[in-house]
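One protein chain is absent from this view; the other protein chains keep their places.
Coming up: chain A.
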Amino acid sequence: MATTPPAAASSPPTTRGFSGSARKRRSRATALPPSPGPPLLAKAMLSLPPVQKLLRQLPAGPAKPPVGGDTAEEVTSPVLATEAGQPACYSALQVDELRLLAGPKPAVATSTGPSLRHDDLKEMLDSNKDSLKLEAMKRIVAMIARGKNASDLFPAVVKNVACKNIEVKKLVYVYLVRYAEEQQDLALLSISTFQRGLKDPNQLIRASALRVLSSIRVPIIVPIMMLAIKEAASDMSPYVRKTAAHAIPKLYSLDSDQKDQLIEVIEKLLADKTTLVAGSVVMAFEEVCPERIDLIHKNYRKLCNLLIDVEEWGQVVIINMLTRYARTQFLSPNQNESLLEESAEKAFYGSEEEDTKEPKAEAASLAKRKPYVMDPDHRLLLRNTKPLLQSRNAAVVMAVAQLYFHLAPKAEVGVIAKALVRLLRSHSEVQYVVLQNVATMSIKRRGMFEPYLKSFYIRSTDPTQIKILKLEVLTNLANETNISTILREFQTYIRSMDKDFVAATIQAIGRCATNIGKVRDTCLNGLVQLLSNRDELVVAESVVVIKKLLQMQPAQHSEIIKHMAKLTDNIQVPMARASILWLIGEYCEHVPKIAPDVLRKMAKSFTNEEDIVKLQVINLAAKLYLTNSKQSKLLTQYVLNLAKYDQNYDIRDRARFIRQLIVPTEKSGALNKYAKKLFLAQKPAPILESSFKDRDHFQLGSLSHLLNAKAVGYQELPDWPDEAPDPSVRNVEVPEWTKCTSREKRKEKAEKPFYSDSDGESGPTESADSEPESVSEESGSSSSSSSSSGSEEEEEEEEEGSGEQSEDKEEEEKRPKRKDKEGSRKAAMGSAGSPSEDEEEEEGAKKAKKKKAPPGRKSHAETSSEEASTSESSSSGSDSGSEAEAKRRKAPPSSRAGPKEISLLDLDDFTPPPPQPIPSSSIISTSLVTDLEGLTLTDTSLTPAISNNTDAEVKSLRVSEPKLLSGMRIQEFPEIERLAPGDTANVVMGIDFCDSTQAANFQLCTHTRHFYVSIQPPVGELMAPVFMSENEFKKEQGKLTGMSEITEKLTLPEKCRSDHAIVQQVTSAANVGRVPCGADNEYRFAAKTMTSGSLVLITLEQREGAVAQLTVNSEKMVIGTMLVKDIIQALAQ
């Protein structure tokens, strides 16, 4: 540090240009005489005669025209661009330099003295044995850790940057990052190694190369870093992209001129869909361009939806940023309440915190204001952050708490209290920060913490700073109802051994007394009792507080004043003495006899008093002189004379001033007449208020809030806008072929790649989960696919740019795989598709030419986009296990058309599809009946696999002449040109049933024949689950009564009475999501129809015994009726 001569680190770019590139150019041009060495040595060699000559030549360097721009030179310079090994001219230079640096030349010894100490280390580093190198590096790192300077080993260490041993390499990196800034020129030697690493096929090596490269704070390599970051930002691997995001703030701190380019990279990374990147890029955004809030618009919804899966540190950063964003983009949810609040704040908070769920109700009373409707995006943020209150990370909990405090409607803020109280169990440092924030919150929203009052009670083992903060919260929470319990607690505290804490308690009592009139007298009496306490500090603090209280109603308390006057003999604490004197002076008319006597005593001890006491003595004297000059005239004169020669100039000034003011002389001015008014004016009582008042103008949870002062880099929390900015900026363009704009959908989508597959689609998944047979498959495949395919698919997709394209590609890649499976299965399955396996075999044995396709029932299928992934799992899942299960679960509905029997293939498997918007029309379940001769249509849900069991080749297979009801659509599969005998082809098709239960009919044509195919959806699959709270459910249900309500009584069979069984049966009958419910014997489910998005609400109320009542509320009456039937059937089975 200080010991190293100022290297290029501190020199401005121009000088660097000279010392770096110009020097190199010279050495390249001439190669002789030996180059002058790095500037580090230049200084050291000043004293050496031979080198002096060289140095004299040096000034010629800068005289040359600057070498065509610093940066351009660097990029093309051989040092930086080389992939392996340095060009000859450079290596010559390097060797020279290194020898100069490292060699124990006697001449240089004076300045490189410390390097001699490390000779042994250098030797070890130069050796060929890895173990010796490792040992040396370990010792060097230990030196760094202890804060010792190891910078002179730089040349010896940097040579090992390409060492094979991974630990040596790592330690070299550690060293490099630490000292590169000080030895810029030498650090450049290592760059090529990292550049090579950036191109490594292994993503982890690429990432670590970028990480170290960007951590070397050498301004010369800024362009290289920029290139590397740009490249890494479009890397295949999300991990490398994450590292790129991390590198952005590093580069920015090195060279803020790169800001514009970096913002471009940030913009690109913000659009990234992986959770791995999200946290890091938002962090980069916050450090580089927090003011560019416009970059967030397009990514807002995605960030909200990803949030729960981002790693915890990223969550904190994202939540804080979104808080700021929401403040600029949405309207205040409390704007209608602000008026009410002013009029009846206390009553409002005290009693009906919970009843104000609906801001609209409030708004009604303020008819002239237009009712507030919360922006759905605002709601989305609140809803998606709420689960994070359950995080184990205190910082995340705090971030959510502050978000709710700043953004949520008043009625909803309460939810954060519980989580914050939980944090009080944590380490004392966490408690300290949380309590500070709770203190601020409890002033604004007292009702929120009132139920947790007891959690703030103080234990004798708490550290003092925690005690005082808890006291602050307790005081803020005090109101007329709980004050007696709080005061009882305070009584215990006053007897504590911790005197600072006792003093704080007394102040707290004072505050309670001023705020709550009812207990003022009680408190005052209590405090007066404390005046006889043995501990002086306690007494002093009490005096100060009593003084403030008395100021409110002095007339009634002359007894107390007298009592305090007596205390002047004993109390030594200056503040307390000053308080008593002020009190007596102020109310000397209430205690006319005692006051002069006190002044007499004080005059005696005047010279020994503290300054504040002296000032109060002068005040007292002046006031007495004005009211009772007969008794106190001489005393006053005496005091003023003493003060006149006091050492403190304030006191001397005050004495002079007062003498002129009160003692009438010829010269005294007009003010003399008003002296009494000046001194004895009515003074307003002090307001005792919390030091946490109004602290909430700082964003809670921030450092600035904690310090109550703006910290460096603090981003002001903006005020709500008066007019909401255009919400459509957050709309994300969706590809043409989807119709979905509902946010609900997108949410599900985005969450799917996530490990917790229970989101969104939990209905079907859960039902599958509960069956042991299928479960192992289910969880196995879902976890593996979410871990592997999840990210890979996304990468592909991003490369391709457009979603559809990539799917096609995926599809192609997967097809061979599927074919294999299909092939192996065909022996058992292929020729026949009857429901029972016996029949199947039978038919297979017959080898009848008549074939039929086993239609599949699929729990969840999506259009072409999803089918790629679902079909993969379906093909693996549709072995006998799940097939048998499917049969067990559901008998073929009689309504199905078609002459042949139907077997149902159930897809328990649910593979998280890649995150693209779902077309709403996607969910269908097919019961496919076909009459095909020579062709088997093995239907695995929506990817029918068509097998050719005939001997002849089938050509140009396609769909034609669909007969559809209005609104229905079919997405046909591309024509299959030829299908060889025994071959199987998989196709993908999508059908939008348009919320109708009618079958979709079409023909399957070959070059010779036509087959009629009819697909009918089970009603339960025409919907997708939605999640809502119990309240939302009730609200919606209230809107759907009368015609839209269908009620049916049923008897539950024995095995179907447990919670588990009911939920399972209902979710298997229909694709619905469960709604949490308070009552034990009620079950609620909700879903939305696919096309129109109308709600379907199901309530099942279990009465006594086996009787139950099923209610379905839906606008779509047909669907409702059929659903009731289906569910009853499922439950009664």
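Going forward, contacts are C-beta pairs under 8 Å (C-beta built on N, C-alpha and C of every residue); 3 or more make two chains touch, one makes a residue touch a chain; residues count from 1.
Criterion: contacts and distances are computed from a predicted model.
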| item | value |
| --- | --- |
| Which of "Small ribosomal subunit protein uS9m", "EIF-2B GDP-GTP exchange factor subunit epsilon", "DNA-directed RNA polymerases I and III subunit RPAC2" or "AP-3 complex subunit mu-2" matches, in UniProt, the chain that is not displayed | "AP-3 complex subunit mu-2" |
| Selected residue (touches chain absent from view) among A:160, A:704, A:971 or A:1014 | A:704 |
| Among A:280, A:440, A:507 or A:542, the residue in touch with the chain that has been omitted | A:280 |
| Which of A:495, A:518 or A:697 contacts the chain that the document leaves out | A:495 |
| Absent-chain contact - pick from A:270, A:395 or A:999 | A:395 |
| Residue in contact with the excluded chain [from A:124, A:174, A:209 or A:661] | A:174 |
| Footprint left on chain A by the chain that the document does not show | 1, 130-131, 134, 138, 141-142, 144-147, 165-167, 170-171, 173-174, 178, 181, 202-205, 211, 214-215, 217, 237-239, 243, 246-247, 249-250, 253, 275-276, 280, 283, 308-309, 311-313, 316, 320, 387, 390-395, 397-399, 418-419, 421-422, 425, 427-430, 432-434, 451-452, 454-455, 457, 459-461, 463-465, 489, 492, 495-497, 533-535, 701-704, 706-707, 709, 711-715, 753-759, 762, 766, 769, 775-776, 778-780, 783-784, 786-787, 790-791, 1063, 1074, 1076 |
